[in-house]
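The other protein chains are all here in position, but one chain of the complex has been omitted.
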Amino acid sequence: MSTLTRYSAIPYTGPAPTNRAPYVPKNAEPANARGEAIATTLGNAAMTQERGQDMPTFLVERARIADVLRNLAENPDLAFILPLDCFGTDYPDREERFDVVYQLYSLKNNERIRLKVRVGENDTVPTSTGVFKSFDWFEREVFDMFGVRFEGHPNMRRILCHEAFQGHALRKDYDPAQRWILTEQNVARIIPKIDPRFATEDTDFERVTLNLGPSHPATHGTLRIVVTLDGEKIIGADAEIGYLHRCFEKMSETHTYQQVIPYTDRLNYCSAIINNVGYALAVEKLLGIEAPARAQQVRLMLSEFWRIADHIVCISANLVDIGALTNYWYLMQPREEIIGLTEACSGARLLPSYVRVGGLAVDVPSNFLEQAQRLVDMLPRYIDDVEKLIWKNRIFRERVQGVAVISKEDAINFGFTGPCLRACGVPYDVRKASPYIGYETYDWDVPIAEGGDTYARFLVRFEEMRQSLRILQQAIDRGLPAGPVIVDNPYVALPPKSKVYNEMESLIYHFKLIMHGIQPPVGETYFQVEGGNGELGFYVVSDGTKNPYRVRVRPPCFPLFEAFGQMITGQTIPDAIGALGSLNIIAGELDH
Amino acid sequence: MPIEKIDNPNSIIGRKLNQLPGSGPEKGIQTLPGESERDIADFAGGSYLTTTVDTMVNWARSNSLWPFPFGTACCAIEFMSMVGSHYDVSRFGAEVVRFSPRQADLLLVEGTIVDKMGPVLKKIYDQMPEPRYVIAMGACATSGGFYRAYHVMQGIDEIIPVDIWVPGCPPTPDGLMYGILKLKEKIDRGEIRRS
Partner (left out) sequence: MAITRVAPGIVRVERQPLTFSQRLYIPQILAGMMVTLGHLLKNLVNMKRMLIISYPEVKRVYSERFRGRHILTSREDGTTRCVACFMCSTACPAECITIEAGEDERTREKFPVRYDIDLLRCIFCGYCVDACPEDAIYMTRDYEMAIDTRARAVVGLRDLVVPPNFPVDPMGYRPYYGKIQKSGTAGGTGVGQPLRQAPFDDDTAPNPELYRGGNA
């Protein structure tokens, strides 16, 4: 029997995806029911429920949105107090062409809600910065990207694009490659607002405005903070971002679903694989498929390894900032080993692009588990070394204790997630709250700490590394499940090469998939994973074609850096530098 | 078995010249991309009248490159790996990382330069004392990479001259080190004379 005849039948027997079919989420029914319950609890006439979504979704009257948000946050039964995201979507064919979408999370009930406001080109939306401080920057971003104005916003100017930029980039009629050149004359001066606590304070010092960054050793590249100093004390701070705005969202709209994966790599480049996983899971949710068990476990293991690597970068860079260089040398070595393992799996060191929609690009090497075990055995040694060096050192303690404190209420109001929220004593972790890829089957704990200062953030990060090691040890003990690493669906995953070379049908599938891409059903979905810095969410809108209609990333760094100005007011510059490192702001994700 | 490259005994990184890929007895890749088209006279330092003093100066310069890491994105993380303990760049005298452009003579541009960052980069380059060298690291800094986008500069040579281009996304630490060695060689040969 020849090779050609042997593989004549293709294994996939499921239905072919019908293009432009509507997307029906798996949890549409409970979400509808829950939405009705929320509507009755609130009794707000301005809300109309939108059915068939993956979470309770409401269409809200434009003028009433701030009230609705306040009601949702203040209602004791619902308590949607954590603002997650606020972003826009453009539908140019519609009369009111923009959607402004708000997403909130309830820590009490562990549920999410999505609110949508329809806005025409000349309309304004009342600002909700009075309800959630977090939405200050998010609304500025919507203005920057779509030109939607927010009435009553304290500082309605561009945030990501530069001052000479014309037009609004994420509108569908904006050419993705249309650049505007910024010259030095156009750079705007930033004068920070002086905090009212210190505005009337009369000291002997002159007030100085000082610019830190974007090219400053302590700001790690691309962050810029302008501070007003009264002697040594910071009495006003304003952060400027956008120095690494690489247009992730616009680029996603011009590429196919698989091609977006390398772009997601470059969001949080310290833990690239978690971004891959988050995006792939979001698209898989939209497609209604699930990757094979083997792929899921490899995703989980690499995510945990990279969470450790992310924390390593944060801790070591932070310690360098406050003057402890040795830890950097000690911590870079285990990170190098993690990189080595990733490279053995995927072929690239830092930005692996290893995950595909539907599974993984290739199977892991045969000695993957031994290598992982070696790493898990080795990592605690390095962490111990660093702990010995810093924990009981009085200099370190005095540099970090009581520095850049943020209260629990403020942190929630600013939309903190991840280690920085847990350092304020809120045990919110996406891996526990809404487990994905099998985190619920592992025995591990969410570490929290009290205080909300730099020290607490150190404590949480160190303990999180140990908890990740616990998860990894269990995963290794279980062993990898046998089976394929990518779904057996030629409309999603490329057929195996041996069949492509030998079989006509597989070759056609191969060509079709590359030419036409994955075409998910029409709809929208949101999926969240726990990134290195907090909740990393991907909101994907599909119009049935090969390119995503809209990909929105919920960057965990964005609210963290937004709160930074408030956190450092009243502190000194060296403390601000130490605090900045402990927040672990990754510019690629911040500016997306 | 790793693919070994053919090293010229006279230089650390010299390649066999005047040979097409695969045409020699070795079946490895012997030339750099495009290098086969280059004249051998270019490599020998050709038209420069190299005096002993010049050689000394070049030698001193090439062995004391003080980099200014203009790190913005992913490549900066790989640069961190390169100055980290695993790859030891201090063997070439290039470990004195200076964050003041006044104290540096090698500008390492790591990561995407967006239009908003353009004036900053230009200003930093202008502040550097002569002689100054620029290495563009990674796809974004060299050409914009796959960000053909409304806010991304399509290569830093739009605003500043570049001496060495290092492809990769991001380049491996050894790939970047190769770039630094290549620059060293270039300075040693006296090809870059901007002072």
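Letters are used for the chains, namely A and B, taken in the order the chains are written, and counting of residues starts over at 1 for each.
Please note the rule applied: a contact is a pair of C-beta atoms (placed from the backbone, for glycine too) under 8 Å apart; a residue touches a chain by one contact, two chains touch by 3 or more.
Only a predicted model underlies this, so the values are computations on that prediction, with no experimental measurement involved.
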Hidden partner chain, touching residue among A:Arg97, A:His153, A:His168 or A:Arg294: A:Arg294
Among A:Leu459, A:Ala475, A:Leu536 or A:Ile568, residue touching the chain not depicted: A:Leu459
Listed residues A:Gly52, A:Gly438, A:Pro496 or A:Gly544, member touching the removed chain: A:Pro496
Absent chain, residues of subunit B that touch it: 1-5, 7, 12-13, 20-22, 27, 29, 31-38, 85-88, 91, 139, 142-146, 148, 155, 157, 162-169, 171-172, 174-179, 181-182, 186
Positions on subunit A where the hidden chain makes contact: 2-4, 6-7, 11, 255, 258-259, 261-263, 292, 294, 326, 330, 333, 336, 343-348, 353, 359, 361-363, 365-366, 385, 387-395, 397, 401, 425, 427, 432, 444-451, 455-456, 459-460, 462-463, 482-486, 488, 494, 496-502, 507, 510-511, 514-515
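Here, only the chains that are shown with their structure count from here on.
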Touching residues on subunit A, where the partner in the complex is subunit B: 160-162, 165, 169, 174-184, 187, 214-217, 220-222, 242-247, 250-251, 262-263, 266, 269-270, 313, 317, 328-330, 332-333, 335-336, 339, 349-351, 587-588
Interfacial residue positions of subunit B with respect to subunit A in the complex: 70-74, 76-78, 80-81, 84-86, 99, 111-112, 114-124, 140, 146-152, 169-170, 172
